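Some notes on the structure that comes next.
== chain A ==
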Amino acid sequence: MTDARPAPVLEVLDIVAGYGEVDILHGVSITVQAGEMVAIIGPNGAGKSTLLRTIFGLLDARGGQVSLKGEDITNRPPDDLVLRGLSYVPQVDNVFPSLTILENLEMGAFVRKDGLAERLERVFSLFPDLTDRRGEKAGKLSGGQRQMLALGRALMLDPDILLLDEPSASLSPKMVELIFDRINLINSEGTGILLVEQNAHEALSASNRGYVLAMGENRLEGEAKSLLDNEEVGKLYLGT
Partner candidate 1 sequence: MSTYADRLRGNIRVFNEFVAGPGLWVLITLLFTYAALFETQLFVIGLIVGSVLALGSIGLTLIYGVMRFGNFAHGDLMMMGAYVTFFLLNGTILGQRRDANIGVGLNDLPAGTERLGDLTFGYSFLIGVALSAVVLAIVCLGLDRLVYRPLRQRGSSIVTFAIASLGIAFSVRALLLIIWGPDPRTYVSGIHKAQHYPFDVVLKTDQVFIMVVAVVMTALVYLLLFRTKLGKAMRAYSDNPDLALVSGINTDRVIFWTWVIGGSLMAIAGSLLALQANLKPELGFQLLLPLFAGAILGGLGKPQGALIGALVVGVAQEVSVAYISAGYKPAVSFMILILILLIRPRGLFGDAN
Partner candidate 2 sequence: MRAERMITPIVLFVVAFLVTAIPFERSGGNFAGTASFLTTFLTTVGIYAIFTLALNIQWGYTGVFNFGVAAFFLVGAYTAAIVTKDPASGEFVQYVGGFGEFLSPDFLDAGEWLPFIVGVGAAGMASGILALLLSVPTLRLREDYLAIATIGVAELMRRIVIEEKSLVGGTNAMVGIPGPLDGYFDPGDWKYAFLVMVIVFLGLLLFAVERGIRSPWGRVLRALKEDETVTAASGKDVFAFRMQGFVLGAIIMGMGGAVFGYGRGSVGPETFDHFFATFLFWAMLIVGGSGNNWGAIVGAFVVWGVWTISLQLNGYDLPGVLQVRIFFIRDLLIGMTIVLFLLLRPQGLVPEQRRVSSWLDRRVRTPSDARPPPEAGAAGGE
């Protein structure tokens, strides 16, 4: 590539990772530029979630490299990455059910010593639904509200890049629209987004670029628009 773009904020190079004896990822590479929204799509079992977990240090990379803002962060633990500007929202179990909404958000900002009030304000303005309920236990929220809280928690540290694992999973179509609307808003405020999705159509429509993963390998990549129009993608993956 001979473009004069600045170095990507997040660069993943030839990652190999897996569970037990089996490798799931066989050398996957992706990049995310500052402020970009990148979607990773592909069939079930392609290794999309595994990729996010490996980037975030929840799973050991057996080969390859991950760098953030130029620094090598391969296999660094999550509580270190969180300080460097990376944040992660798991697909399930992504809130603390017995803690209140407010406490959940406070946990998101656990490692920061300052600016808690401002960040809370920012999150509440993004998700007004949560403001009225801040004293309620997170376990009592609906699926959509939980997802918003999960996003909110991840934003409490003003991350440079947000890793999202299937944010629209098990949400109603109306909620899916709402969530992607919020994600777009977050992105427009400067936070880079790397999102993994089953719902390829929504994901590509919202993103700048996309990667198609299958069997733990890169298959296609390019501008999201062109991937949407791409026949091959359409046949194999958009049907989901």
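A word on the picks: all candidates are chains of the complex that A comes from, given by their letters.
Miscellaneous remarks
What we mean here is this: a residue touches a chain if its C-beta (ideal position, glycine included) is under 8 Å from a C-beta of that chain, and two chains touch if they have at least 3 such contacts; residues count from 1.
This one's a predicted model, so the numbers in the text were calculated from it and none came from an experiment.
For chain A, the touching candidate in this complex, among 1 or 2, is 1. Those residues of chain A that touch candidate 1 in the complex are listed here as 56, 58, 77-79, 82-83, 88, 90, 93-99, 103, 106-108, 110-111, 137, 139, 153, 157.
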